[in-house]
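In this view, the complex is presented without one of its protein chains, the others remaining in place.
We call the chains A and B, going by the order they appear; numbering starts again at 1 in every chain.
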Amino acid sequence: MLSFIFRRLGLLVPTFFGITLLTFGLIRMIPGDPVEVMVGERSLDPQMHAEAMHRLGLDKPLYAQYLDYIGNLAHGNLGESLVTKTSVWTEFKTLFPATLELALAAMLFAAVFGLLAGVVAAIKRGSIFDHGVMGISLTGFSMPIFWWGLILIMFFSVKLGWTPVSGRLDLAFDIAPRTGFMLVDTWLAEAADPSANAGAFKDAVMHLILPAIVLGTIPLAVIARMTRSSMLEVLREDYVRTARAKGLSPARVIFIHTLRNALIPVLTVIGLQVGTLMGGAVLTETIFSWPGIGKWLIDAIGRRDYPVVQNGILIVATLVIVTNFIVDILYGVANPRIRHAK
Amino acid sequence: MSLLEIKNLSVEFGSEKNPFRAVEGLDLTVNQGEIVGIVGESGSGKSVTMMAMMGLLEGQGRIVADTLQFDGKNLLTISARERRKIVGKDIAMIFQDPMTSLNPSYTVGYQIMEVLKLHQGLRGAALKQRALELMEMVEIPAAATRLAAYPHQLSGGMSQRVVIAMAIACNPKLLIADEPTTALDVTIQAQIMDLLVNLQKSQNMALIMITHDLAVVAEVAHRVAVMYAGQVAELAEVPGIFRHPSHPYTEALLSSIPEHSKGAHRLSTLPGIVPGQYDRPTGCLLSPRCPYVKDDCKTRRPGLTAVEGGVVRCHYPISAREA
Partner (left out) sequence: MTNAKTTTAASAVEDQALTYPSPFKEFWQGFAHNKGAVAGLLFMTIVTLCAILAPLVAPHNPIEQFREHLLQPPVWLDGGSASFLLGTDELGRDILSRLIYGARLSLFIGLCSVVMALLPGVILGLLAAFFPKSLGSVIMRLMDIMMALPSLLLAVAIMAILGPGLLNAMIAIATVSLPAYVRLTRASAMTELNRDYVTASRVAGAGLWRQMFITVLPNCMAPLIVHATMSFSSAILEIAALGFLGLGVQPPTPEWGTMLASARDYIERAWWVVSLPGLTILLSVLAINLMGDGLRDALDPKLKRAA
């Protein structure tokens, strides 16, 4: 098991350096003057331009510039935003909980309903329920989610007035960000001062529902289809026949002998999706004005705030590969054949 | 009374309009403590018959029979819950491929103890003790440590021993072995066969041995049923059936065993293949391949007729002709 972890860890390191090369190159691939790109200042006189080049190390050869970049990263220096002048890392830290909260809520929604629908559809294969689940999940899978978000807002927020249109919390509430997770913060605030913050938690929940559904739609469809096909595949296995030949109850055959093996690929998919969602749900966050990583990066691209683009992408990519690494390890834990491989 | 009695069993797959009959009008009885061999090519309906009897077809096949009785219980009308009390306990089955017959996610011990817990209500130390005992009965060395092993850590022969241990866990009255040695190395095959026959004797079980290899059952079975295209072609006692086969198909099977064709330079073969869903002959199912085929064989389906020591499905049984 340990050697398994180390082997995977060994793959992680070159991938990380590959990503630094990518983000390093990204800025240099943008057409235009590098000083303009890096500093965001336009039409400097030649002397100041040369000074800026020197200050930024842009007069050095490329490999030296890359080494400088890596050196800065090693010191935890991720640069600062051209627009807000705060460090990229600080901005990331403030915004990340919003993205994580949304991603977890979406995955919870998708996993619970996806697994349930997939398992029942597989057991009742060929039934109306099965066809219904397959039809709905294919529709979900084909959904342009930015449009789906608009439609849900149009119906639930505008027409019925059930949920708020955007943001994480009504402006009337003044909640101190303690953990960054709005559900937790409002809960704590309400517990501390029930009169001033009455209803804050409920308001936070209402703000979260629609974005979570929109973001969870495609994962839901993927999980339902995947669970169903994986279940059907395992149900054909010889060992399931063996389990039935033992006289085990259908429930035991399904839950102990089938589901356990069918879940392994499904859990991997769920894990990989979490990684992707943590990288920011660009579209969902844009539609609902959700102050998270995806919206942050899109806005930065729009404002040509290149330090944020460069190192924001680096952070997101690192996050994804680390999550995938963890999923890989858990996959090994769940699957004895891999766990024992030498 | 016989332990297992099957009369006129048919199993159909596919749609109602376009059915495929995997088993057709099958009769078979098995007595306590008896070894019956069922021999036939792949797709002849051997396994399907046994799966139908155990209720393992899961609604995929339509089962029709006049009688389907085990140990005095009617398996046709019995509820699924009642059937599960018999299956795995009084009737147990061993499958062809031991490497895929065990669940990869659980240890060998867990899978053996699962049966014991369910059917015999064993718990704790007694459970573990019995599992160990079973592992020793199937001659697995270092049984105690092997209990904690996962299936992928065992060889094919070792896995098949585990499957056998699981099957005999509750002292079944009937053990069905579905080609138990086909997937194993030749050197292991004999060991597993010996083990099965010894267990059959010591436990006084009835044993149904499904195989496509006549030589396997020649030495151990009391009676042999030869199946062809879903029907019993011939059912007779051993060793009579080997000395004087009545059905041309049995004869052809016998002459394809190397030991039986001494002196010949080439083993004889039967041309053609088993008829499928779309090309079933109207007459005798063997008629397109039969070396002795006569005109009425192609139009008339033969029924089972009694010959010395058994029954045969042929208009012109070889033994009758020679007499």
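Structure notes:
Here is the rule we use: contacts are C-beta pairs under 8 Å (C-beta built on N, C-alpha and C of every residue); 3 or more make two chains touch, one makes a residue touch a chain.
In this text the structure is predicted, and so the values were computed from the model without any measurement.
Listed residues A:Asn77, A:Thr94, A:Ser249 or A:Thr286: the one in touch with the omitted chain is A:Thr286. For the options A:Ile5, A:Ile151, A:Ala191 or A:Val333, the residue in contact with the chain missing from this view is A:Ile151.
Interface note: of B:Gly33, B:Pro288 or B:Gly309, the residue touching the hidden chain in the full complex is B:Pro288. Where chain A meets the chain that is not shown, the touching residues are 11, 14-15, 18-19, 22, 26, 29-31, 135, 138-139, 141-144, 146-148, 150-151, 153-154, 158, 232, 236, 276, 279-280, 282-283, 286-287, 294, 297-298, 301, 309, 313, 316-318, 320-321, 324.
Following the convention adopted for this analysis, only the chains that are shown with their structure count from here on.
Interface residues of chain B facing chain A in the complex, by the touch rule stated above, are 54, 56, 58, 83-89, 92-93, 95, 97, 100-105, 114-115, 118-119, 150, 152-153, 163, 166.
Those residues of chain A that touch chain B in the shared complex are 237-239, 241-249, 257, 260-261, 335-337, 340.
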